[in-house]
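With one protein chain held back, the other chains of the complex are shown just where they sit.
As written, the chains take the letters A and B, and residue 1 is the first residue of each chain.
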Amino acid sequence: MSRPVPVLTASGLVKAHGRTTALRGASIELGAGEILAVTGPSGSGKSTLLHCLAGIVRPDDGSVTYDGRRLEDLPEKRLSELRRTEFGVVFQFGQLIPELTALDNVALPLLLAGTGRAGARERAGEWLERFGVRGQRDLRPGEMSGGQAQRAALARALVTGPRVVFADEPTGALDSLASEQVMTALVHTAREAGTAVLLITHDAQVAAYADREVQLRDGAVAQLGVTA
Amino acid sequence: MSSLRSDLRLAWELTRGSDRGEWWRVALTATGAALATGFALAAVALAALRGSYRVPVAAGLLDEPGTRAGVIVGLLLLLVPVLGFLGQCARIGAVHRDRRLAGLRLAGATPWQVRRIAALETGLACLLGSAVATALSLLLLLRQWDRPTALAWVGIALVAVAVPLLGAAAGALALRRVVASPLGWVRRVGPRDGRGPGLLFLAGVLLVAVVALLTVTTTSTAAPNRPNGEPPLQLMGVVLAVGAGAVWLSGATAKATGRILAARARSAATLIAAERLRDDPWSAARTHAAVLLVTVVGTGFMGIRQVLSDVVRTERNLAESASYYTTGLDLTGAAIVVAFAITLSGLAVGTAESLATRRRGLAAQAAAGVPRTVLGRALLLETALPLAPAVLLAGLGGTAIGTWYALLGDRPVPWAIALVPVAVYAACLLAAATSLPLLRRSLRPGELRYA
Partner (left out) sequence: MIGMSTRHILLGLLATGPSHGYDLKRRHDERFPQARPLAYGQVYTTLQRLVRDGLAEVEGTDSDGGPERTMYRATEKGTSELARWAAEIAPPAPFVTNEIFAKVVVAILAGGAPAAYLSAQRAAHMERMRELTAVKAAQSADLATVLSADYALNHLDADLRWMNTTAARLATLTAEVDAA
């Protein structure tokens, strides 16, 4: 089967944290609209790879190209703007601001992009609806269940219509039912919007939602899975 | 005794093995305790004097019981900002420490053991500060005063022992909820209502006020018929009333500002700041209350100073030399400046602590592309928003005191003092801004990795 046009390409990424080397020459390609799972044992460099690809950290060596632009050439300000407008991120926890309601959390990226408060809240409400958590719009993250909070976080990551969503163990703290709801919501919305997803997980049942799987071992890609 | 020793060792091991935040808390708590001890010792040494003396400092201000009482009250009032500062220090690494102590509870420590360990941690830091301050004060005192009276020695010993003991008691008291529900505190870092510590601060202020009043009445007995005995008392009453209101006011304004702005915020920074205020309006109430007190006192003092300087300059027949009066004014001014400096430090510490606690959340925001400038602005707004109405009100109060004093003496009203609150406000923003470099350091992706 033919692979989609790559939207994000990384080659030869090397990154060390102090004395431990997290990435030793990892190369990876994410196609437009593709859902790619990155799996591997703990400490294999999965999160560091995501951080490099999303322009959150700069690799010590190697290159990341997004849409023809080399991320290492961009200043922090442009990277931040890129993350805000063209990328979305979901972590295991911590991405929602604890003091804001679900609705305001989802509206935040729109506010940052210059949308007015009323318009931002209206669109945020629609996205909460899509992820089935509209009823929780006025709750703060601490008042929601883990699955609801993650679905609100997905809404926040997708509300700006990004081209790539980075998800680092988005279901890591959830039971299997909540995990299923979160993953189904993510996959459906991403397919509908044509958003590419880089999904980091250690759970094969979560990785099975992806089109393709890449395994990391000791900071490098171990084996390419079969294209679906 | 052996259980105390094992607790002591545990407290030491826990502090030694902990991160930098804990060391900051110990160091700053010790500093606060040293300041408190210093001020209290000076006050005690002066209070030990009975009748008229020749004291070789401060242009004869300390010779007479009446003025001496004023100085003592001033020194005791300085304890108020120190209390605010200590309260802020106690919050450093508080989440971390609470979890650790709750962990001890889960590991089978009895509530009393946990309380003792916590009390030892705070008490030892206070003991360190108090010991250093006592040693320095004694050296200074023995140079000035050949043979301190027995009363003075008793007072000094009392202060040196009381500071660490009170610190330990406050440390144990602050932990009552951790001790009550170990599970809740291990699992959840919920917003606290913050009223408890606020009440603790208020109780401290009241204690200082009562002691101050007692001092004035007892030391003034040598000259009971002094005609000027009443105005200082009235003035103090006003200051206290305004001060007690200040704690409540700063919390209430923070809450109201948050509520009003959260609904209307148009920018991300304002929204974040407003919701944080609404969520936990009491977190900064102590420091903000100290800011308010300093504003009231500072503004009022500037008015009084202007009026009095005017009197000193124009009146021909003064009882004492002009330097006697100006030294008194300068001393008071210096005390207020010191108080303000301590308050600003407390504010800076509080902002830094609030940042440190939210490290991971902030890193996640930055990773999601929330610009650093927005996060920085939200941080400043958290200080700026609730302080604005509060400082305004405090400034009005202080100006009223100054104006009232001027009208009392039939002198021109010192309008320039209205600038004092503006300066205070600007200084507070600067103090909060000292945390901005820390914000930059907090936004590391490394923070994203751990729970």
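Here, a contact is a pair of C-beta atoms (placed from the backbone, for glycine too) under 8 Å apart; a residue touches a chain by one contact, two chains touch by 3 or more.
All values reported here derive from a predicted model rather than from experimental measurement.
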Shown chains touched by the chain that is not drawn here: A
Omitted-chain contact residue, chosen from A:155, A:207 or A:220: A:207
For subunit A, the residues touching the chain missing from this view: 183-184, 187-188, 204-205, 207-211, 213, 223, 225-226, 228
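Just so we're on the same page, only the chains that are shown with their structure count from here on.
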Whole-Å gap separating subunit A and subunit B, where each centre is the average of the chain's CA atoms: 45
Interfacial residue positions of subunit B with respect to subunit A in the complex: 188, 190, 264-268, 271-272, 275-276, 278-280, 360-361, 363-372, 374, 445-446, 448-449, 451
For the subunit A and subunit B complex, residues of the former touching the latter: 17, 47, 51, 54, 56-57, 77, 80-85, 87-89, 91, 93-95, 97-101, 104, 108-109, 111-112, 116-117, 140, 142, 156-157, 168
